[in-house]
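A single protein chain has been omitted; all remaining protein chains appear in their positions.
Letters A, B and C mark the chains in the order given here, with residues in each chain numbered from 1 onward.
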Amino acid sequence: MSGNTIGRVFRITTWGESHGAALGAVIDGCPPGLSLSQGQIQAVLDRRKPGGQRFASPRQEADRVEILSGVFEGKTTGTPIALLIRNRDADSGAYEHLRSVFRPGHGDYTYYRKYGLRDHRGGGRASGRETAARVAAGAVASLVTEAAGIQVLAYTVALGGICISRGSPGRIRRESLENSLYCPDPEAAARMLDRLAEVRQQGDTLGGIVEIVVRGCPAGLGEPVFDKMDADLAGALMSIGTVKGVEIGAGFSVADMLGSESNDPLSPGGFLSNTSGGILAGITSGEEIVMRVACKPIPSISRSQQTIDAEGHPTTLSIGGRHDVCVIPRIVPVCEAMVQIVLADHLLRQKAVTP
Amino acid sequence: MSGNTIGRVFRITTWGESHGAALGAVIDGCPPGLSLSQGQIQAVLDRRKPGGQRFASPRQEADRVEILSGVFEGKTTGTPIALLIRNRDADSGAYEHLRSVFRPGHGDYTYYRKYGLRDHRGGGRASGRETAARVAAGAVASLVTEAAGIQVLAYTVALGGICISRGSPGRIRRESLENSLYCPDPEAAARMLDRLAEVRQQGDTLGGIVEIVVRGCPAGLGEPVFDKMDADLAGALMSIGTVKGVEIGAGFSVADMLGSESNDPLSPGGFLSNTSGGILAGITSGEEIVMRVACKPIPSISRSQQTIDAEGHPTTLSIGGRHDVCVIPRIVPVCEAMVQIVLADHLLRQKAVTP
Amino acid sequence: MSGNTIGRVFRITTWGESHGAALGAVIDGCPPGLSLSQGQIQAVLDRRKPGGQRFASPRQEADRVEILSGVFEGKTTGTPIALLIRNRDADSGAYEHLRSVFRPGHGDYTYYRKYGLRDHRGGGRASGRETAARVAAGAVASLVTEAAGIQVLAYTVALGGICISRGSPGRIRRESLENSLYCPDPEAAARMLDRLAEVRQQGDTLGGIVEIVVRGCPAGLGEPVFDKMDADLAGALMSIGTVKGVEIGAGFSVADMLGSESNDPLSPGGFLSNTSGGILAGITSGEEIVMRVACKPIPSISRSQQTIDAEGHPTTLSIGGRHDVCVIPRIVPVCEAMVQIVLADHLLRQKAVTP
Partner (left out) sequence: MSGNTIGRVFRITTWGESHGAALGAVIDGCPPGLSLSQGQIQAVLDRRKPGGQRFASPRQEADRVEILSGVFEGKTTGTPIALLIRNRDADSGAYEHLRSVFRPGHGDYTYYRKYGLRDHRGGGRASGRETAARVAAGAVASLVTEAAGIQVLAYTVALGGICISRGSPGRIRRESLENSLYCPDPEAAARMLDRLAEVRQQGDTLGGIVEIVVRGCPAGLGEPVFDKMDADLAGALMSIGTVKGVEIGAGFSVADMLGSESNDPLSPGGFLSNTSGGILAGITSGEEIVMRVACKPIPSISRSQQTIDAEGHPTTLSIGGRHDVCVIPRIVPVCEAMVQIVLADHLLRQKAVTP
């Protein structure tokens, strides 16, 4: 049944397959009167562009976004905003040999089991290309969050086992991230690039960790007990294909803490620490929201793998073609987009609570 | 605005405060014709009972559940099932000194910032007591999952920094968990109990990690791209107050893997490994679903803490009273319940997909 | 699947069968800080009380409402408000002969076809008693609408073919409706009462028409293109068991009009007529909202009727017992409640639109 919509008041519906005619998003519930142009969305979309970066796929997706509705004379009208991105450089023939073979680590097998058929071309709906629609929609969401003074920043904290040397998330600036890996630590980034080159040679791929920090978020957002801010963020981030883990604030390390360590004391000037990651009892505290997601290695590897075909017979598979070595850095803007979308929804939801 | 409902086809709405008249749940969308009695729900509810266990709160909650609707002559009718649990042993006076003080690590401050007022008695809606309604609803959900041959098992894998010595989740049996910590490793459990006793002496509290495994789940459940199985599970588990992190399958360790390590090869007999944790591209693969959640220490500690009152003045606070040292083991049945609820919803959702 | 919830931001879930333990409602999304007592809800609930009115059922339902959550020290807290009404005077034995016979005009046959089983006692979930929960929930909704200066008024305009002699809905005052039929025309009401007595003698029942007028509603409520104000009102009113038709403003008579007649001219002082019934393009215009619903005769008649039993064999049926002759006047507060619920939801929804 339907499952391609996220949000309650500010709602995003995405559609489209990797090698279909197009992909896109409908944003329903955007407030009226906000300035919006195709150029704004395009600029955000270009941040996930595959070309021009050393370890990214050479496929030349134009990824030109077109606004089809909901904007009149440069302003949002309050009606649904439809965004269209045509697929241009889609070489479907290259996937013909995958028509009846299930690639390990991909959704091929599970889509087939769910639907009884599948669009095998480039992963169809399960392709990472689907995230282009999320990023475009996130650009619209950022109109709402920025109007509320909120900044969302995602960056690479680990790749292929190499971690950044880090201080507080509070000290990271967007300018420091304008490098090929969206990584705030140049020294670590250099080693990550070396590791990427090495693994590319081996026909293998790498995973990593992305951190997202939200600044300027007002206290009071989140709707207990099921639509809590952390629950909605976790669901939204886990809906990204590559993500296998989500943590908020101190995350998994809280398991080893004492209560006297994990409780953040309050002072007249605010909280004295931020172990909670800006969310208490599912509601924002006014502190920075801090999240991390674990990204698995891209499953398309050129090394030979053991698998089966649609008839269940064993076979081996080596995936050539134009594939990234790591979802980082392309996934970074996707993480930002999902957080923007959740925050925009909750900012508008809170309007129905405030007297 | 509203946020107390979870599920799309099989829907749970919970209500109630820690020291109000009662708490409960409405289960809407349960299929007709399933056998259900108060005793069945009570048995599940008793698994989170605080009394009778050494490190649990001595508060004697009767927690008697009453079925008010939706069951006729021992069978579900397809109409909403309303469950009621009266609050009996609620000593509200004990909370009077907390009326205008924000306890660190609790939702006191954020509820106040969200709603402008709050029920300070025992944490109100933010109390862990709310999870009793979830567990009762989960017992109804298990009618649906068990009819499909699914088993859900949660257990303690870490507490206060002590981890179990573990083999595969596949080897854990429910009988091995019938101890005071729902822990499959008796030797580790003994050390956990020692650690709990020690920290209780210090007026402090501990965190831990719970693992949940799902067996017998058919392939094909989950609705891309936002209502994926892993996204819904992550959202549901993160909606539990104590949870700060969720991971599926190999979880955060995928960040350090190569693609050739994280891909699970397929053979005619099934997958040869389960790094994915039973979910690929948001859809179940037929393998065991494996999840872990990180639980923070209970924030109510008797050690003195720095905080502020409702006027913003600094003060210190020492919380006495009847509190657990760790949410484990009480949170274990809650994790099971949330997973049961998500699975029941997706089992019924899949019926609209299957031709 | 689930279908017992109405509203998006202000959400009502009802539950309960006619002869079960209780019935009730959960109101999720009510803003915090509003004064609410059991007495307030009880007073509204008493308006649909069966006893004490000549043509109403003599069944002595206590219908005492209890607030179980969401209210603290006399104020709503923003958390779910659970309402409970115990069933007391339920003579289930009187329905035993209906266990396997389908009453014409009732939901017996369709519930059986849908669910494969049914609670035959008093109509189960399909009973008019379910509307008690709606009325109680409507009393909570009226906190939101009254805070916005909105008044909702329902009254009888036809019963058993007798119509009121009427001027504009704008002239009707609540005081004029405080009679046994909620009818603003005393002369027509007297004839209606005679007709009711006559038909009761014949063992038959009557239908009628209820009009609902909303005053003080601000312009701008309603969410095109599917959640329009008129669409949501029509759906909510048609969900009342007795209703077979809904019309807004001039309603069915627009079919015979010219455009120059049905268009309401605008002047600096407002609209010069209200053919539209206060809604244009699905959005409120600031004029009075005017609706009418057609109510079918109560299907429980003591005259002999042709029907079948669960095995499909023909039989005849004569329904004795404690039944009303007409849903009017009891349905009048139910119509008010449904309109209150829809308006409360849209008032809060509009907060997410207004800049």
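Before moving on, here are some points about what is shown:
In this text, a residue touches a chain if its C-beta (ideal position, glycine included) is under 8 Å from a C-beta of that chain, and two chains touch if they have at least 3 such contacts.
What you see is a predicted model; the values in this text were computed from it and never measured.
The missing chain, though absent from the view, touches A, B, C when the full complex is examined.
Touch with the chain that is not drawn comes from one residue among A:48, A:114 or A:228, which is A:114. The chain omitted from view is touched by exactly one of C:94, C:190 or C:294, namely C:294. Of the candidate positions C:28, C:119 or C:232, contact with the unshown chain belongs to C:232.
Contact with the chain that does not appear here is found for just one residue of C:99, C:114 or C:174, C:114. On the side of subunit C, touch with the chain left out of the figure occurs at residues 1-6, 8-9, 14, 102, 104-107, 109-111, 113-116, 125-126, 130, 158, 160-161, 199, 204-209, 219-228, 230-239, 241, 243-268, 272, 276-277, 279-286, 294-301, 303, 305-308, 312-314, 349-350, 352-353, 355. Take subunit B: the residues that touch the chain left off the picture are 8-10, 29, 31-33, 78-79, 224, 348-349, 351-355.
Those residues of subunit A that touch the chain absent from the view are 1-5, 7-11, 13-17, 20-24, 26, 28-29, 32-33, 66-70, 72, 75, 77-82, 84, 114-119, 124-125, 348.
Quick note on the criterion: only the chains that are shown with their structure count from here on.
Chain geometry summary: the mean Cα position of subunit A and that of subunit B are 26 Å apart. As a whole-number value, the distance joining the C-alpha centres of subunit B and subunit C reads 39 Å. Separating the centre of subunit A from that of subunit C, both taken as means of CA atoms, is a distance of 46 Å. The multi-chain contact residues of subunit B, meaning those touching 2 or more other chains, are 1-5, 8-9, 14, 114-116, 125.
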